[in-house]
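Every protein chain but one is kept in place in this view of the complex.
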Amino acid sequence: MALLEVEALTKSFGGVTAIADLGFEVPEGLVYSVIGPNGAGKTTLFNMLSGIYRPDEGSIRFMDQGVVVGRQPHQVAALGISRTFQNLQMFFNMSVLDNVMVGCHLRTRTGLFSAALRLPRIKREEMLSRQWAQEALAICNLDKFIGQEAGSLPYGVLKRLEIARALAVQPRLLLMDEPAAGLNDTETLEMRKLIRRICDSGITVLLVEHNMGLVMQVSDRVLVLDYGSRLAEGTPVEIQNDRRVIEAYLGGEVRYAL
Amino acid sequence: MKRLTGLLLLAVILLILPFLFPDNYYVTVVGVTALLHAVLAVSLNLLMGYAGQISLGHAAFFGIGAYTSAILTTRYGWDPWAAIMAGLALTGLVSFLVSRPILRLKGHYLAMATLGLGIIINIILVQGEQLTGGPDGLGGIPTLSLFGWAIDTDLRWYWAMGATMLGVVWLALNIIDSRSGRALRALHGSEVAAEMMGINTTAAKTGVFVLAALIASLAGALFCHQQSFISPDSFSFFFSIELVTMVVLGGMASTYGAVFGALILTFLPELLVVFEDFEVMIFGAILMLMMIFLPQGLFVGLQSFALRWLSRRRAAALHTAGD
Partner (left out) sequence: MFDQILQFLLTGITVGATYALVALGFAIIYNASDVVNFAQGEFVMMGAMSAIAMSAGDGLPIFLSLPLAVLVTIGVGILLQRFAIAPARGASVVTTIIITIGASIFLRGVALLLWGKSIFALPHFSGEQPIHIGKATLLPQNLWVMGGAALLVLGVHWFFNHTTHGKAILACSCNRTAAQLVGINVGMMMLIAYGLSAFLGAMAGILVTPITFTSYDAGVMLGLKGFSAAILGGFGNPMGAVAGGILLGLIESLAAGLISSGYKDAIGFIILLLVLFFRPSGLFGKATAERV
């Protein structure tokens, strides 16, 4: 049974059709990549999967019973989907630790009232949240930044901080929108290992990325989008040898990358 | 315990001031107003500084609290405490009802909508003469008493308002440092990201809006019983803007900053009175200059300045020790 099933998904903005009649399935436990040229609709797809946009048509089913369409993003998060953003959406007004502790929101319960009066259970919950956040930071090798303000960190670190924050949610499915964009070679290598580590810990990863080297090495399956529709789908090897993909989009790039 | 050091310091200062300066106008008269302003600024700062939702209409809830209590005690002979509760209930209801549509707005549109709300409520206070006494105001409001202890002198009001202020600061500090507080700061930083972390941002915004309104309402009730006379002027949009200025002047997203801003903005006009005709002009100039040179706010600005100076001193000390 697939973890995520997308069917006949369509979304247009005014005259632009960003996603057209798209369907695919993501099996559990894989790194599943979505690639395509700029403007192919990858981010739009993510925005629909996370409840930020409502599709014009089509359905998104998560873990069999969870219907994504029509839910608010925070409800989608509660289903077990978390994500990172192509353009950083950091909480720059907060510390690194606090950023990741926000990710523990769904794993804790206390409300405004008990917080205001600092009831005893707050202390317990704070300790737990801090511990969970530290674990997430450790997975992303961010331990040493823990006391700093998010606003003072370099770009490459922020990219990983977004991942740590998403991991703190304990998702079943993690959507990553161009995690390696703007990273140098060492950082990209580290990112590849991190993605693999996350997948090995049992979280299914849906990855959008332009760095073909990274995609082909880290993915179990690849979906190719072109103008919002499905051009091809298969294992990295199949995709690299797919005539349509090579003609339409990748060209020499794949061979160059490998 | 480190979390509350500032609060403890504040409490100690409040406690010794009346003994250092007994019967001093600036302590027990202006001081009480300053404490009241601090309560209001801290509540507005929760909404504006932390959650990033600007409100130019906070005085409206201050007014609802004050007028409900004043009307129920003077016209209907209610017990003041029951009247205060009724004021809180009414404020809660009004703020909850308007919060959803208003908080969907962003930036300047939100500023405008809250400004409009404040003005509408002020106009109702002016126009609803049979109930509110209209522009002439409403007098003869009884004072409060707590377990038979009547709060009927300036000094007693100083204690009462001081305790309230410390209590509200304590609440604010607790909230900021909790799951709910992080949710507020997060939605300020990035609303989509906050949603993606599972935060119901609409509910969070509503929650803090209602909470800030309730605190303002409580302040209003205390204000009306302390003054025993109120008029709509105290709840005009000028006052809303003054409250925003306190928050920004002290430094957004800093509870102590809000207290600091309230103190400055209460005492400054008192001190400028000596300039007579120049008073308004100088006040405007000072406001501009402070914001131009310390755009992140006085308290926050000075705080970071002090920290930098300390760390430089320490580095220098280490350096000489190394030699």
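A and B label the chains in the order they appear, each numbered from 1.
As a convention for this text, a contact is a pair of C-beta atoms (placed from the backbone, for glycine too) under 8 Å apart; a residue touches a chain by one contact, two chains touch by 3 or more.
All of these numbers come straight from a predicted model, not from anything done at the bench.
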| item | value |
| --- | --- |
| Of B:Ile120, B:Leu146 or B:Leu310, the one touching the omitted chain in the full complex | B:Ile120 |
| Candidate in contact with the missing chain, chosen from B:Pro22, B:Gly140 or B:Gly284 | B:Gly284 |
| Sites on subunit A contacted by the missing partner chain, in the whole complex | 43, 47, 52, 85-87, 89 |
| Contact footprint on subunit B, counting only the chain that is left out | 48, 54, 101-102, 104-109, 111-113, 115-117, 119-120, 123-124, 126-127, 191-192, 237, 241, 244-245, 248-249, 252, 277-289, 291-292, 295-296 |
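The working rule: only the chains that are shown with their structure count from here on.
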| item | value |
| --- | --- |
| Centre-of-Cα separation between subunit B and subunit A, whole angstrom | 41 |
| Parts of subunit A lying in touch with subunit B, wherever the complex brings them together | 50-52, 72-74, 77-78, 82-83, 85, 89-94, 98-99, 101-106, 108, 110-112, 115-118, 122, 125-126, 129, 165-166, 169 |
| Subunit B - residues contacting subunit A, complex | 171, 174-175, 177-183, 185-186, 188-190, 192-201, 207-208, 211, 253 |
